[in-house]
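A single protein chain has been removed from this complex, and every other one stays in its place.
So, chain A:
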Amino acid sequence: MSIAAPAFDPVPVRPVRASRFDSSWLLWIAIIAVLLFLVVSPFVYLVITSFQAERTGDFTLSNYATAYGRARYVDALFNSLKLGAASAALAGLFAVPLAWAVARTNMPGRGLTRMLVLATFITPPYTGAVAWILLAGPNAGWLNRFYMMATGAEAGPFNIYSFTGLAVVIALYSFPYIFIFTTAALELVSSEMEDAANILGAGPWRTMRKVTLPLALPAILGGLIICFLEAIALFGSPAMIAIPARFNVVTTQLFQFFGNPVRVEVAAAYAMPLLGVTILLVLVQRLIVRRKGFVALTGKGGERRPILLGRWRWVMFGYAMFVAALAVFLPYIFLVQSAFAKAWGRGFLLDNITFANFRFILFEHATAAQSVINSFVYAGISATVAVFLTLGVAYIVARRLIPFGGVLGFLCVAPFVIPGVVLAIGFYAAYAPPPLALYGTALIMILAFTTRFLPVGYVNASAAINSLNPEMEEAVRVLGGSRMTALRRVVAPLLKRNLLGAWLLIFIPATRELSAAIFLYGPNTKVASVMIFDMSEEGNFERLAALALVLQVLTLPLLYLGQRALGRDFMLRRNAT
């Protein structure tokens, strides 16, 4: 034997102990306590509050009577449904051709198109809405002015302050969801399936219609549903566009119930249909996406060759650039113009250029710079908490460390069905009153953000954990390391990138979050999104544009970091949504 006798102290073999009950139960209790606090309690309080009389707290149905007692309140509900349907349909028109062209054809500029979809995706919808007010405001909007210049007409045809205007703006900034779903599905359709149709005599268009699109259909429908839900849950764009256009949707109506005095009981009652529709549609979406018979979407894709479009490739490219112009080029050109202008309406004149807007928001305004810092600090803490919490839960569930671990996983993804506005009302109902009295504190914002983004964290964390072979950890244990050693020395180093990715996927949207923040901020806890919203109410578009651009520019290094660590498309994968 070439190795000397054992020089290490033999590890004493512990006597057999009952391992059925051990400290893992404590961990389970701790995690479930946190999840109860973050997820269950706001939800429960939302429901309870909707049945409570103001001040006395007695059981009552009067909140529901108030919430649905007026025709215009009920109209707002239907407006939301119509808006959701219109936006989703428009978003489908933008997204599906682009997704097909990028995933399956030889259209030129596929990488560019992906990049522009990403640029759309990271543009907060309210920033897009502001840009479109600059573009298509009646009379003063740039598109109207160009039209009048070109035709000599008295008035332009575009009016952003309309139902159609709102639907278009929402669609322009939610179509990336459908794009992500559809490309993911199309990339799994193998060329062999298309070849089989070709060899039986079907031409490329017929093949697309009869084979490729049906295979991607569940994904497209899933994306449409997500867009619909996004549209009905959105607060910023409707508040900026629908209110001046003199119509209400659910979220703007909820905001009015939250005005002075705050009628949280009525708001809670009024939020129920929004919650119900969301839960229902998420269930439908799950059913559609998981439907059997679409084997291609689960199995290996096989070989994929791009479909040659011939002359049509330039037509497709033209369409892609048209969509990009609406979502990215035009909005950003005029946002930049506005941000550097003394008065945006004066146009591209040299003597109209100034840095005063940036100076003002960064150094002179009392709270604007602070609001940006708040956004980043709250988002940073929320992302960190959410990543580690969901990682812990995902690990426990994947390794079956405790019985009923699935319950924890379910609680982590449950907030997906709670719109931001509704979540905020739940948080308000649960934690604004004494004893916690968290209203207006940084803590309530952080807690709400954490809860909102738990599902993104959990989906990513469990994908990461499931990609690790458990034998890696077993190898540590069999060599004498504890489970903690395995986590520290093997699991954590191997998941570094995934964790960074999940963190960014939470952090970036959390810096723009408006729907929940608008209901929960206090004088000292204003975030950038709320600031932008306030400025839009003041009609201060130059300074607003400057602030919106600062927020966008600050995101770029993070995006770069994410792409370096995780690949170019890290935000455009299905895990991102």
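Some observations on this one:
Everything below uses one rule, namely that a residue touches a chain if its C-beta (ideal position, glycine included) is under 8 Å from a C-beta of that chain, and two chains touch if they have at least 3 such contacts; residues count from 1.
To be clear about the criterion, contacts and distances are computed from a predicted model.
In the listed set "ABC transporter ATP-binding protein", "SusC/RagA family TonB-linked outer membrane protein", "Acyl carrier protein" or "Cell shape-determining protein MreC", the entry agreeing with the UniProt name of the missing subunit chain is "ABC transporter ATP-binding protein".
The missing chain, though absent from the display, is touched by one residue of A:R206, A:R477 or A:R568; that residue is A:R477. Seen across the whole complex, the unshown chain contacts chain A at 1-3, 6-14, 16-20, 469, 471-472, 474-482, 485, 489-490, 493-494.
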